[in-house]
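A single protein chain has been omitted from the complex, and every remaining protein chain is retained in its original position.
Showing chain A:
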Amino acid sequence: MGGARYPEEKLAYGMLSPMLAFVVLFIIIPVLGTFWISLHRDVTFIPGFKFVGLDNYINVLSKREFWYSLFVTVSFSLVSVGLETILGLAFALILNERMKGRGILRAIVLIPWAVPTIISARTWELMYNYSYGLFNWILNSIGLGGVNWLGSPLSAFFAVVFADVWKTTPFMTLLLLAGLQAIPGDTYEAAIIDGANMFQRFRHVTLPLLRPVLIVAVTLRTIDALRVFDVIYVLTGGGPGGATMSLSMLAFNYYNLGDYGVGSAISIITFLTVLSFTVVYLKVGRFQEGLK
């Protein structure tokens, strides 16, 4: 029987049980619970918790607000991860070069990562301030006039994107740097002998060999960007006019209004969106093979 094949199974399960207990009780059950709530009418100021089937979902899917929020969330993720990948790759290429002060540079790139998200968001909020923010001060002093950064839809969207890119680029940089360092030096030497210049080497050696890491990093960051909340909560609260309303922010607003049914339905849709990317991540990451 199986017990004979794996004599220490009981011990292994015993050692795993505290970890699994935390994960099941505080992640799995809550997700299932939120799904349960999403099938009910659960509004704080209307008495009675009532099963309504998929009504909340139909309600959500028929709202323009939801589709707009989905569009905002996906655009945010694409633009944010796109910019972050370009910037992260540039930083990683710089840090991969042998040069003086590389140690200090590597430390400095970690600073945005170490600053708590809320704190960085508040600092950006101050820098975006119309009357006394850093950006308008710079624009004013070169005679361009101020921008109402958080006040108009397009600039608010990019204001949120920039704050997010600043905070998350170090992570991308570190992953890509690890990928670059795994590329053997003699591949470059061979390319140099073949007469490839700097840009050709980047295009035909670096990029193809970095591809697996690049795909994992982009998927991982996309999963993270799709659930963006903190930066938006501080900077715009989803406004103006829903221009920065991420799905998490929208669901949060419904919870805040006391409408748990609809809030939960939006949360579960967010969950399903992220879950599909998670499956891709676990597949491209080939995690199973790493365990063998």
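Brief remarks on what is shown
Note that a contact is a pair of C-beta atoms (placed from the backbone, for glycine too) under 8 Å apart; a residue touches a chain by one contact, two chains touch by 3 or more; residues count from 1.
Quick note on the criterion: contacts and distances are computed from a predicted model.
One chain of the complex is hidden; its UniProt record names it "Sugar ABC transporter permease", one of "Cytochrome D oxidase subunit I", "Sugar ABC transporter permease", "Methanogenesis marker 6 protein" or "NADH dehydrogenase (Quinone)".
Residues of chain A in touch with the missing chain: 2, 5-6, 8-9, 11-13, 15-16, 18-20, 22-23, 25-34, 36-38, 87, 90-91, 93-94, 97, 99, 101, 105-124, 126-127, 131-132, 134, 136-137, 140-141, 166, 169-171, 174-175, 177-179, 182, 197-198, 213, 216-217, 220, 223, 226-227, 229-230, 233-234, 247-248, 251-252, 255, 260, 263-264, 266-268, 270-271, 274-275, 277-279, 281-282, 285, 287-292.
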